[in-house]
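Left out: one protein chain. Kept in place: all the others.
The chains carry the letters A and B, assigned in the order they are written, with residues numbered from 1 in each.
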Amino acid sequence: MSQQANSERIFRLESVTKSYPGRVALAPLSLTIGAGEAVAVAGPSGSGKTTLLHLMAGIIQPSAGSISLDGQALSELGPGRELSSLVGVIHQQLDLVPHLSVVHNVLAGRLGQWGLLRSLVSLVTPRDRHLAAAAIERVGLADRLFERTSRLSGGEQQRVAIARLLVQDPRVIIADEPVASLDPARATDLMGLLSSIAGDTGKTLIASLHSIEHARDYFSRVVGLRNGVLLFDTPVHELSQDALRELYELRGLEVDVAD
Amino acid sequence: MRCGSSTSCVDSRSMSLISFRLLEGRGLLTLLLLGAVAWSLTSVPWSRDILHPGGARALAQILGAIFSLDLSPPFLRLAAEAAWTTVAYAVAGMTLALGLGLPLGILSSGVLAESRWARWASVSGVRFILGSLRSVHELVWAWLFVVAIGFSPIAAVLALALPYSGILGRIFAEVLNDVRQEPLSSLRSSGASELKVLLYGRLPMALPDMASYAFYRFECAIRSAAIFSFVGIAGLGYQIQLSLDDLLYGQVWTLLLFLVGLVALVDLWSSAVRRRLVS
Partner (left out) sequence: MSHKPTAHHGARSSRPRLDVVSASVLGFAILAAGSWTYILWGGDSGLAGLFRQETWRGAGGFVRDLVGTGSSGTAAYLEADSWTNAARLSIDTLAMSVLAAGIAGAGALLTFLPAARNFALGELGGARSVAAGAPYVALRGLFAITRGVPELMWAMLIIFVFSPGVLAGALALALHNYGILGKLSAEVVENLDPRPARALRAAGASNAQTLLYGIIPQALPQLLTYLLYRWEVIIRTTVVVGFVAAGGLGREFRLSMSYLHYDEVGLLLVCYLVLVVGVDLASAGLRRLAR
């Protein structure tokens, strides 16, 4: 963690836990993330990756501990404009409205900024069209702007979701398994796109990943989670085979917090 | 005690399987329904004069008249005009019902409420209003309106719109609540308020189902508008009543064919639309 000591800190999690009745989803966890970093969260399914990302996105509240985002307590940021200008979220594929045309799904990224009247008018004649056009071009779907979203393939829909994030323009992109439902070739394309967009615009990218390969290629830092416990937090080039084996091993006994 | 689940009363079951089976679920339901129908039969005063004196002759006359339809051009024009009046009332009533039912449906779905208390108040309050609107049959509404504001097309339109908005509102609320949740939470994380989530997520996703149901109701509205005649409102039903009063059964059948044809036409239209919307 020494390497980003100088950069501005965007996320600071202190002893954050999340528990549900009868189950601890996330054991006390502390983490700092610098602005502009690309952090991969790795771990087997059920390890608490999604819980961690949802906590950071303000979708769920921690049971204990505190999360600060850009120096402010996350719990005090109002939903809507304030939070949406800081954090944008992308899920696995299910987050577009299939019945709307692509342009409206992209412009939904502006809903935090727009007033109600503007939102209403935009459904008839799209507002801020240049923003939508630029974003959709950036993700390589320039000619599909007025098509019904349901006609697009899974990978294309995921690109539209990225275009929405571009229009929303948050400082942090949180991506929960963004490529889980795509075939390997398309998954690599999309990961590359997401990472180059974050790099070009200086956004912080935090993504949970199933495959460690993508982490090696597109991220500078890897956080390993297992059974809700932080296993390691290391620059990607220092990631050892031992750490990986421990992370994905089925035995799963006597897990240490390797920090 | 009736045996509810299969595991709770294994002992008694094994003792008299059949008699217990009869008293649960469908067996009980069948017995109840048969009992109810038997009871209802006792309330009919069975006697010889349950048939109208001369009823058989009247029936033969009515049925015979099917072969002597009144197809004279002036009468056909009259029938067509009456059919158009019925359609106009049905369509106007439907548009008003949609205009009332959509906001009421949104309010009673509780999707706009930010707090739990506001949600409870909006859901139960508006649901009560919707329930009262649709409890009363449209013809009773029509009669009340005719007495309150007089015979007029507006009375017909209002009488149709009120109960139909109650029905549409209830269904719209269900559909709005049943849409997939993931796109909605994604919109919220883009900073959308619940009202904007409604505009950009719930409504676009619910629209096909809502339109499908509205077209089905349109079909019913035609039938409802036709019977408004009974309280003196113009249309096909009014002409049928006039012809019946004059014992002109040939005209009655012509008008009935217009009505059946009209309903069948709208039926075909609405099922064609709904097939597309659902797939």
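Quick note on the criterion: a residue touches a chain if its C-beta (ideal position, glycine included) is under 8 Å from a C-beta of that chain, and two chains touch if they have at least 3 such contacts.
Quick caveat, the model's predicted, so the values are computed rather than measured.
S.K.: Can you work out which residue in A:54, A:144 or A:221 touches the chain that's missing from view?
M.R.: Looking across A:54, A:144 or A:221, the contact with the absent chain belongs to A:144.
S.K.: Among B:25, B:64, B:103 or B:125, which residue is in contact with the omitted chain in the full complex?
M.R.: For the chain that is not drawn, the touching residue is B:25.
S.K.: For the full complex, which residue in A:28, A:98 or A:155 touches the chain that was left out?
M.R.: A:155
S.K.: Could you list which residues of chain B touch the chain missing from the display?
M.R.: Contact residues on chain B toward the absent chain are 25-26, 28-29, 32-33, 36-37, 39-41, 43-45, 49-52, 55-56, 58-59, 62, 84-85, 87-89, 91-92, 94-95, 132, 135-137, 139-140, 143-144, 147-155, 157, 211, 215, 218, 223-224, 226-227, 230, 237, 240-241, 244, 256, 259-260, 263-264, 269, 272-273, 276-277.
One rule holds for everything that comes next: only the chains that are shown with their structure count from here on.
S.K.: What's the distance between the Cα centroids of chain A and chain B, rounded to whole Å?
M.R.: From the centre of chain A to the centre of chain B is 48 Å.
S.K.: Quick one: in the complex, what on chain B touches chain A?
M.R.: On the chain B side, the touching residues are 180, 182-183, 185-193, 195-196, 199-201, 204-205, 207-208.
S.K.: Using the touch definition up top, name the residues of chain A that touch chain B in the complex.
M.R.: 57, 59, 79-81, 83-85, 87-89, 91, 94-100, 104, 108-109, 111-114, 116, 119-120, 123, 161, 164, 168
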